Structure formats: C-alpha cells, structure tokens
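Here the complex is missing one protein chain, while the rest keep their positions.
Order as written gives the chain letters A and B; numbering starts at 1 within each chain.
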Amino acid sequence: MKTFLKLFFSIFILASFSTAKADTIKWLHLFGDDDNSMPGMLKAVKEFEEKTGHTVVMQYLENESFKAKLPTMLQSNDRPDIFYSWSGGVMYDQAKAGFLRDISGVVPDSYLQTVSAAAADAFTYGDQRVGLPKQVAQVAWWYNKDLINQAGVDVSKIKMWDDLLSAVQQVKDAGITPICMGGKDKWPVHFIWTHLHIRNGGKALFIDSLNNGGWGRPEYILSGEQMLELVALEPFQKGWLAATWPDQAGFFGDGKCAMAFMGNWMYGAQAANSASGEGLGDDNMGMFNMPMTKGGLGDSGDTLGGINGWLFSSSAPDSAVELIMHYVSKEIQTEDASNGAYIPIVKGADAALENPFLQQVAKNIANSQYHQIFYDQFLGADIGRVVNDVSTDLAAGIISAEEATQAVQEAWEFNQ
Amino acid sequence: MKTGFKTFYLYLFLFLMAAMIIIPLYVSVMGGFKHTGELRTNSLGLPINWKFENYTSLLGNSDFWLFLWNSTVYAVGTTFFVVLFASMTAFIFAHVKFAANKFLYNYFLLGLMFPFATAILPLFLRVRDFGLLGTSWAVILPQIAFGLGFSIILFRGFFRQMPREIFDAAFCDGCSYTQFYFRFTLPLSTPILATVSVITLTGSWNNYLLPLIMINDESLYSWPMGIMVFRGEYFTDWGKILAYVSLTLVPAVIFFFALQKYIVAGLTGGAVKE
Partner (left out) sequence: MRSPKSEALLSRYSTIIIFLIPALTIFTLFVVLPIGEAAYYSFYRWNGYGDPEKYVGFKNYAYLFKNRVFILSLKNNFYIIAISLFIQLPFALLIALMISDKIKGATFFRTIFFLPYILAEIVTGLIWAYIYDGNYGLVAAVWGFFGAEAPFIIADKDWALVAVLIVIFWKFFGIHMMIYIAGLQAISKEVLEAAKVDGAGSFITAIRIKIPMLIPTIKLSVFLSLLGSLQLFDIIMPLTGGGPSNVTHSMVTYLYYFGVMRMKIGFGSAVGVIIFLICLFIAIGYQRTLMREDNENRF
C-alpha cells in the first residue's frame, strides 16, 4: 500500500510538473501572410510545439501600428514574450526602462558560435543580452541597366562621390530621371546623408559623437554640402516630396528612373509595386555601393544597413528563447535564404542564397569592418526622426549643411 | 419663368457639388476592382482588368465580418449611452434652474478642448488600472466620455428651443421631471436624437487610434485595425485596402439612411405647400 501511494504521488507530482512546464509563448511580429519570412516562422513553430509541448501564439501588427502600440503593450499584462526589433536606440530605451529580459543565462555559447558575432552583438545592452538577431540588410545604389547604358554611364568607373555626381549629370543630360526618391516618408532620403557621414567620418567618429556629442563636426557638415551638390543637379523625379516609399519602388520598377538608393529589400518591392507586377528583371538591374569621398575617414567597405531580430520582454519564459534559437538556426535560415526571403545571420546559411543581389549584399556585410545600423533606428525615436527631417529638408534645399548638423546636435543634447 | 431659371441653377449647383463628392468616392470604390499597379496608372477610369476577388475574398472572409461586428458593437454601445446620458444631462441644463447649472455645463465643454492624441497614454493607464484593458468597455467608456461634450451642447440647444406651452401644460398637470423627460422631451426630439446618433455612430465607427491602443485580442479588432492585414513591411495591397474601405462605408451609409427618415419626419409633418 505504501509503495503504491509513493508511486501514485510521484507520478502525480511528475505529471503536474510537466503540465506546469507547458508554456504559452506570445510571439509578436510584423510579417503579413504573404511575406516570405512566414513559411520559416510557421515551420519553426510547428516543429517547436511538437518537440516541446509548449504552445505558441503568434500575433501580427503592421509596421506603423506596431510602433504605435508597442510602448503601451509593454506596460500591460498583454505584453508579448517575443517581439520584433531593429535594435538601436529604441531597444536601449526599452532596456533602460526594464522591459527586456537578460537572456545571457539561457543562451549557450554553442549557440552563439553559430551566428554572426556582429549580429548577436547588436542585441546586447551593456553586458546584458536582450535579444537574438534574425537578418541583416544593406543600403546601396540600385540601377536600371537599360537606362544607365542609354545615358552612356559606366558604373564600374564610379569610385568617388564626384564620379557619382558626373554620372547623375550624364543621365540627366540624356533626358532620363536620375534618381527615384520617396520624400514623403523621409527615411529613404536620410540614407544618402547618413551614408555620407559613414564615408566622411568613419566608425570612430560616430562612436565619439554618440557618446560625447559633436554632431556638428566638420566631417558631418561636409556630408551636408556634398548632399547639396547632388540636390543642385535636380536629380529626383517630379513631385518627389509627395512620393511615398512604395511610390519610389514602383517608379523604379516601372523603369522611370535610372537609380535608387535603397536597402536590399528593393529587389522584391520594385516588382511588387510596379504597374506590371513584374518590375525590372534580374538582367536589367544592378547594384553598386556608395562611392568613397575624398579625404573621408571611413573605409570604402563600410556599410549602412540594418540588423533586425527579436527581443524578449521581462516576463518571457526560457522556452521563448528556446523557440527563437530553434527558429534562427541553420536549417531554417538556409531554407529561407534559398527562397530569397532575407539575408541570414547564421554562419553558412548565406551559401544558400540564390539571388545574385542578396549574395552580393551578404558578401558586402560579411567583409565590412563597420556596419552602421540605420541612423533613424540606432539613434532612437527622437534623434532618429530629427535625422529624417533634416535630411529631407536638405534635399528640399531649405536648410544649410550647418543647420542640419546643428539640429541633430540639439536633439542629442536634449536626450542626455 | 423666373422660377424655372432659379430651379435650374439651383439643381445645377447642387449636382456640381454632388459630383465633387461622388468622384473621390467613385475612385475609391472602383479602385477596389483594380490591380495595385493599375491604381497608379489608371486612377480615374474603369478598371481594365476587373479584379473581383478583392471584394469577393473580403466578403467571404469571416474575419471581415467579425471586425465589422466588433465595430458595430462599439458604435452602438457608445451611441446608446451617449444619447441617454447626454440627453438626460442636457435636459437638466436646459430646463432646471439651479446654482451649479452654468458651471457644470461649462465643465462638460472641457471635453471639446483637449486633443485626444494627448490623452491616450493617461487614458491607457487608467483603463489598465481599472482592469478593463482588452474588453469592449476599454473602447466604449472613453468614447462615451469624449462624445458627451458635443452631444450635450446639441441636446441643450435643441431643448431650449422647444415651445414653452408644452411645459406649462404638463407641469400644471403635476408632471415630474422624469415623466416629462420620457413622455414629452424624448419623443419630440427625434431630429436631434437622430443627429447626435449619427455623429456618435460615425465617430465611433471610424475611430482607429483608441481601439488600437486598448485592444490586443484579434477577436475584438475594429475594422480599421483589420486594414493592417493587408499591409506588409514593403508592400501595401492598395486594391484590397480600397475594396475593404469601400465595403465598410456601406454600414455607415445604412445607419445614416435609416436615421435620415427621423430627421425628415419633422419636415413632412407640416410641409410648405409649393
């Protein structure tokens, strides 16, 4: 009898333990049903649920709604366990406010070895690890081969900023719109100004500015002046200040302009937003990196782009981290890469990239000594938007290069 | 002869105005039948390739009807309470002499003076602390609160214009306030009841920000939140969005048509003979 009771109780305790261990994980993301990140995510969820017995609840919010809602969501009991992030300033604010969980104890070194170190670092705050990376992206000059050839421009000769200016002038002289730009959304414009910062100032200066201020330094004023040189050529399409990013992608895909300075997602977007739905074919598109500037302290291999991934809220269970480690793994990232879904960060997965442009980007980033995350993400919600505003104002010709840097400096001071 | 001309110009003017309104709406409805690319190249004409599936896939989507239903619940719930509470309040302000009358009336006017966008965060914290977050009340109660000011103004204005004789008669009969309110004021106020209802219904129906912040559970989403489903990070399916939005106009228009009759009722009662 006694043994029976002992057995009964131990089974009971074991059983209650295992049911107590079945978590419900809330995963907040912004990938629509049609997005090609979805298959990988769904597969990961299915495999994970089967393997562990935990339940995963996925929630979708579109981009703007996501950004609007996240601050309040994090302060309620409905907070997600896992949510998407572009790292940078917004993440620091969330960490400072105590909304993120330090998962250093849950992520084994063996896992960290499998992902790109730079990518993993992007999701640390001080000595805390608060998230895991998913993908990277890079901003470069996309161009329409037909139109470029028509204008007689040889892209391989564009090594310095002045070469780019001549090319733009040449395209313009040929009666073709040089650059598509979505000024209404502002962030497409800031890519140009900030990439010039990367060329002129380089990594060390950026870190110094971040920590000690000095956004008004001559290297950054130079970027503004260089941008004004470009703007003086009137390179953008008519009414560009009212064009949104989808408009910009659509114009490019319709073959209405020779170049666009945009992230690698332009590949899919220009087709999706074009009138025909097909966009420019692979044969008709090309990509080259932002040229170097004279006397610039940066390296010509430095890149501007994003490192995106997943953050864990303060109440996230260990199983949430395990889920993401399962998702961001060689098998799934390889499959996603072969579908051209995004540029993976798991080592070796990029070999599966078939798309030539994504391959190029993956190589650029892997070789880059300094991959700067988009300023408008990295510098946080406030300074980031100031950067977008002044970039657009510069391009519209209503402020000077000094005023632009001054605005950023003021915003930085305000946020100290 | 003169009246002929006048009538002609009258109608011409009215039709021109109507055109200015119908054209943008037509663009929206037709847009739902177009492919996204065509929207940019052929915004005004009839669709070259009719894409019926934007509309049909929505009508067949159970989520679509769920969101419409949720929005209806929020709208009807808000409107019912606004009409009830605002008319009760305005009744007192309009007819009863008491010390704090003017002060309290002005108190309610405060609701018109503060931009909702600023109140979102404090409102969120309050709703959260009451434990109402994620329920329909999280949407309905703030909407009632913000709708009261406007509605009280309209009701009070209308009540004050009501003819004196009715009051005197009823009051002499020993009518109490409550009886008077239910037996006389409300029945005679159909035009203003209808107006306030339409305004409140519309406001609630189109409200995007409040439900976004308060509701997390997809089963309680309002229809504006449903638009999200069609927006990816890099690509927006404008065709589906326009179809969606055109469809959601329909209930709002039906509300209006239904209530329209009450506004018209007063007119046909003692119509001016031509």
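In this section, a contact is a pair of C-beta atoms (placed from the backbone, for glycine too) under 8 Å apart; a residue touches a chain by one contact, two chains touch by 3 or more.
As the structure is a prediction and not an experimental result, all values here were calculated from the model.
When the omitted chain is restored, the residue from B:35, B:95, B:128 or B:240 that touches it is B:95. Check A:98, A:175 or A:281 against the missing chain and you find that the one touching it is A:98.
Between the chain not shown and the residues B:68, B:133 or B:198, the one that touches is B:198.
On the side of subunit B, the interface with the absent chain consists of residues 10, 13-14, 17-18, 20-25, 27-28, 31, 39-44, 81, 84-86, 88-89, 91-92, 94-98, 102, 104, 106-123, 125-126, 141-142, 144-146, 148-150, 152-154, 157-164, 167, 171, 176-178, 181, 191-192, 195, 198-199, 202, 205-206, 208, 224, 227, 241, 245, 248-249, 252-253, 256-257, 260, 263-264, 266-274, using the contact rule stated above. Mapped onto subunit A, contacts with the missing chain fall at residues 67, 71, 74-75, 93-94, 96-99, 183-184, 186, 238-243, 380-382, 385, 389, 392-393, 396, 398.
In the analysis below, only the chains that are shown with their structure count from here on.
Residues of subunit B that touch subunit A in their complex: 35-38, 40-41, 121, 124-125, 128, 133-134, 209, 212-213, 216, 218, 225, 228-236.
Against subunit B, in their complex, subunit A makes its touches with residues 30-35, 59-63, 65, 68-69, 72-73, 75-78, 246-247, 249-250, 265, 268-269, 272-277.
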